[in-house]
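Excluded from the complex is one protein chain; the other protein chains are retained at their positions.
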Amino acid sequence: MAIDTSGNGVFSEGRAKLSARTLRTDKWWLQPLITVIVLFSFIVYATLRAFENGKYFAQPLISPFYSPCLSTDCVKGSPSFIGTIFGTYHIFGMTVSPSLFILIFPLAFRMTCYYYRKAYYRSFWMSPPACAVAEPHAKYTGETRAPLIIQNGHRYAFYAGLVFNVFLTIDAIGAFRNEKGQWGHMSIGTLVLLANATFLWLYSMSCHTCRHTVGGRLRNFSKHPIRYKLWTWVSILNHKHQNFAWISLFGVALADLYVRQVSGGSIRNLYFF
Amino acid sequence: MARTLKLRIWRGSDQDGALQDVTVEANSGEVVLDIIHRVQATQMGDLAVRWNCKAGKCGSCSMEINGKPRLACMTQVSAYAEDEVITITPLRAFPVIKDLVTDVSFNYKKALEVRAYEHPADLAPGEARMEQIDVERSQEFRKCIECFLCQNTCHVIRDHEENKKSFAGPRFFIRLAELDMHPLDTLRNRKQSAQEEHGLGMCNITKCCTEVCPEHIRITDNAIIPMKERVVDVKYDPLRWLGSVIRKREGIL
Partner (left out) sequence: MTAQIERHKYDIVVIGAGGAGLRAAVEAREAGLSVAIVCKSLFGKAHTVMAEGGAAASMGNVNDNDNWMVHFRDTMRGGKFLNHYRMAELHAKEAPDRIWELETWGALFDRTKEGKISQRNFGGHEYPRLAHVGDRTGLELIRTMQQRIVALQQKDGRDFGDPEKKIRVFAEVTITEILKENGKVAGAYGYRRENGEEVLFEAPAVVIATGGVGKTFKITSNSWEGTGDGHALALKAGANLVDMEFLQFHPTGMVWPLSVKGILVTESVRGEGGILTNSLGERFMFKYIPDVFKDKYADNEAEADRWYVDQDNNRRPPELLPRDEVARAINSEVKAGRGTEHGGVFLDVSKRLSAEIIKKRLPSMWHQFYELAGVDITKEAMEVGPTCHYVMGGVEVDPDSAAAVGVDGLFAAGEVAGGMHGSNRLGGNSLTDLLVFGRRAGMGAVAYVKSHGENPVSQSTLDRAAARIEAPFSRVGGENAYSLHQELQEITHNLVGIIRTGAELTEAIEKIAEIRKRSANISVTGDRKFNPGFHLAFDLDNMLLVAESTAKSALLREESRGGHTRDDFPGMNSTWRQVNHISSFDGEKVNIKSQPLPVLPKELFDLFDVHELEKYMTPEEISKGGSN
């Protein structure tokens, strides 16, 4: 990205004359590099899986990428708590993967998440790549205009995310069944889905919008003792929002991978009882 | 336990300047500001540096050390390896005056643009009652020592001179948050003005302000993001807007 920034930014007239974009001597580029690699890998994996349109159900486990199932194209027996509202769906004669209807919501939640915004603005957009490292852009308007003004809708993506957390929690509970659908059993798959749901809840509950909604928006905490209590709890979680963002991202991918492997028959879902 | 330090100090003016090599003795326990003072007293009598309290409380000795915005009085020499060359430059987001001293008047101009606190007219001095939990959020922001490291590191203005006119910067976002969360402030359009006049929307929450804050104020998480959410409440959230209209009609608000 060889955009001319001479005469602007740290090279502006009047500022200390220095030719280096940064004088940092530490490995400031490492963090954004890792972020790019990990996020990019996830995107590739998720895209492949979304279009694979298969290997997402192995009684009683359903992949988080495909739950809840909204299309009649879904594999028989996969849970659909709100019915197959989309029926079958085709574009130009091609079957559209039901996963696409689903992934768009968590994707929106993560795309507008205050933590991920920091992560991808820094690593993908290099705006800035790291603190006190000059960014390679001649102009910058932030989140003041389209399309980035849409980030202000984060709370709606958060609400949608909550709905999916409920579905995935139901899926995790459903995983206390055996292959024949009988209750009272537990397998590795149960733990996988349970962990996935738990981390997704932690990620959602630690969200800045959540913190704002439960109490942050109040001017006087003392008049709302319960909301203040909630706010203090969410604030504690909020400190770890970044960690939950990454753990839950890995969680979702690993849960999907596990279901895929079980469904494809390459591993057996080991039952404890 | 003295050691010999190799420094590169930027010297010059708004016209021109360059890094100059200096070798100087350092004692154990010393901070970079001590070293600069030694250079000043022994080798460069007219080396310009701004400082005051030398205890991390006044926020005067802001500069960039090995490219990182820091307070020189809070930077231990022992944090650098024996053979490391320490590069010291003035802040790079503001015009330089001389050597390590920059013109930070931008910040005072912005301070003048944030409407002051307005006390309730009917509340006489001494009558105010506020709960500790209600003042704590704003108190965190009032810890600010105005070192302007956050302003300096913020890429919105560091990398884009033209944004300076429309962007107040992290220091004044915490000021706005402080006032918006103040239990008694009567001015009610802080959220709108944060977005419309002070450029809150320009911030892309990349958190460098928080990273450099010597007072460890959680600028992004506790001030900027809550302010962005409050702005959404009054400007971008149709449901909230509807709710407020209804409540206003029913006299709840």
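Labels A and B are assigned to the chains in the order they are written; within every chain, residues are numbered from 1.
Here, a contact is a pair of C-beta atoms (placed from the backbone, for glycine too) under 8 Å apart; a residue touches a chain by one contact, two chains touch by 3 or more.
Only a predicted model underlies this, so the values are computations on that prediction, with no experimental measurement involved.
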Statement: Only these shown chains touch the missing one, namely B
Message: Among B:92, B:155, B:182 or B:207, exactly one should touch the missing chain; which is it?
response: B:182
Field: Touching residue (missing chain; options B:22, B:65 or B:104)
entry: B:104
Message: To test your reading of the contact rule: which positions on subunit B touch the chain that is missing from view?
response: 13, 27-31, 33-34, 40-41, 45-60, 73-74, 76, 97-99, 101, 104, 108, 111-112, 114-117, 119, 123, 125-126, 128-132, 135, 138-139, 142-146, 179, 182, 185, 216
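Going forward, only the chains that are shown with their structure count from here on.
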Message: Using Cα averages as centroids, what's the distance between subunit A and subunit B in whole Å?
response: 31
- line: Touching subunit B in the complex, subunit A uses residues 5, 8-10, 12, 14-18, 20, 22-26, 114, 117-118, 121-122, 127-128, 131-135, 137, 139-144, 148-149, 152-155, 208-209, 211-212, 216-217, 219-222, 228, 238-239
Statement: Within the complex, subunit A is touched by subunit B residues 10, 12, 14, 16-19, 64, 66-69, 84, 87, 89-90, 92-96, 102, 131, 133-134, 153, 155-156, 158-163, 180-181, 183, 199, 201-208, 211-212, 221, 225-226, 228-233, 235-237
